[in-house]
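A single protein chain has been omitted; all remaining protein chains appear in their positions.
Let's turn to subunit A:
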Amino acid sequence: MWRTSLSAGFRCFVCKRAGIKGIWGSNAVRRCSAPALPTDRITARQAADLWKRYFEEMGVTEPDHSSSYIIAYLLGAKTMESVEKGKLTEFLSQDKTEQIWKLCTRRLSGMPVQYVIEEWDFRDLTLKMRPPVFIPRPETEELVELVLSDLNMKPRTGVGDEALLTCLEVGCGSGAISLSLLKSLPQLQVIAVDQSQDAVDLTRHNAVRLGLQDRLQVCHIDVMEDAEAVLSLCNTVSVLVSNPPYLFSEDMTLLQREIYRFEDHAALDGGKDGLKVIKQILIQAPQILSNHGRVYLEVDPRHPPVIQRWVEANVEEMHYMETRCDINNRPRFCILQKEKSNKDHKLDLD
């Protein structure tokens, strides 16, 4: 009996605003209509199948993953696999069903799953997500890996620098990079900056959530507008890490709606050649880094050779060390090192 009532609701594409209380929040779907709430009780598995089919019909990307992650989250698990055995075939309460409908409806408009459930995993952390703050990408997990393996292998030079190893992150977003580094390296201090107040707030929130706020300083600074502010914060940083906006402006319009409509464009658009922010970071780097300090950047696959040529021609003290590839073999990461040139010493002597 429930089957027919479900399919009847399914076929009905008329807006159901009047009949369902509380489903239409401020992030209401403007274009698509949700299927009606089922009249009879359904199980989580049935809800997942229903919404998967609906997402498919409405052209929502990754229909299966979307419905699975949303429903698993509402059942208190990260994935459907890890939902308590038996919970998937139990009847859902009215309340739970409404929650599922509410969140899945948000997904209809193309809102990324990470914003719908307001969280996502990055390495071994679970971070809160909030639009329009940039959602960390899997490639960036590898960027952190690079920094960690270098720092773990680095021999400590000189006395007393065991105490303070400092890192600067430009464009912290949700705090993914900074917090991962802090979690893995108890002796690390991090200064994180972002041009977006939303990002600063979210990073601070995630830091507290993970108990890492003591070694983290988050500042609302735009490196493009206010380089001085960054310089006044730090001048002997060992590591500068960044996943700066690196998309080419012309690529912005080709983005999927999940990104275009919901994520901060300022976190994505790197200007005509995608290098606007990267160049600024590299120009400032010598003043921020201690000698032999390193810059780790995530970039567009087209960037590494361009960056190398540009740095060699324009930033005397920064040496291009190497390019590393991501898991899919695309050139993705640039590592540069500050080397104080001999020329300076010669000038001093004159």
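In this section, a residue touches a chain if its C-beta (ideal position, glycine included) is under 8 Å from a C-beta of that chain, and two chains touch if they have at least 3 such contacts; residues count from 1.
By our rule, contacts and distances are computed from a predicted model.
The unshown chain of the complex is recorded in UniProt as "Peptide chain release factor 1-like, mitochondrial", chosen from "beta-N-acetylhexosaminidase", "Peptide chain release factor 1-like, mitochondrial", "BHLH domain-containing protein" or "Mediator of RNA polymerase II transcription subunit 20". Of the options A:132, A:271 or A:301, the residue whose C-beta touches the omitted chain is A:301. The hidden chain makes contact, of the residues A:101, A:246 or A:296, with A:246.
Taking the complete complex into account, A:255 is the one of A:210, A:255, A:283 or A:335 that touches the chain left out. Seen across the whole complex, the unshown chain contacts subunit A at 61-62, 65-66, 69, 78-79, 81-82, 85, 112-114, 120-124, 134-135, 137-139, 141-142, 145, 243, 245-247, 251, 255-256, 258-259, 263, 268, 298, 300-301, 326-328, 330, 332.
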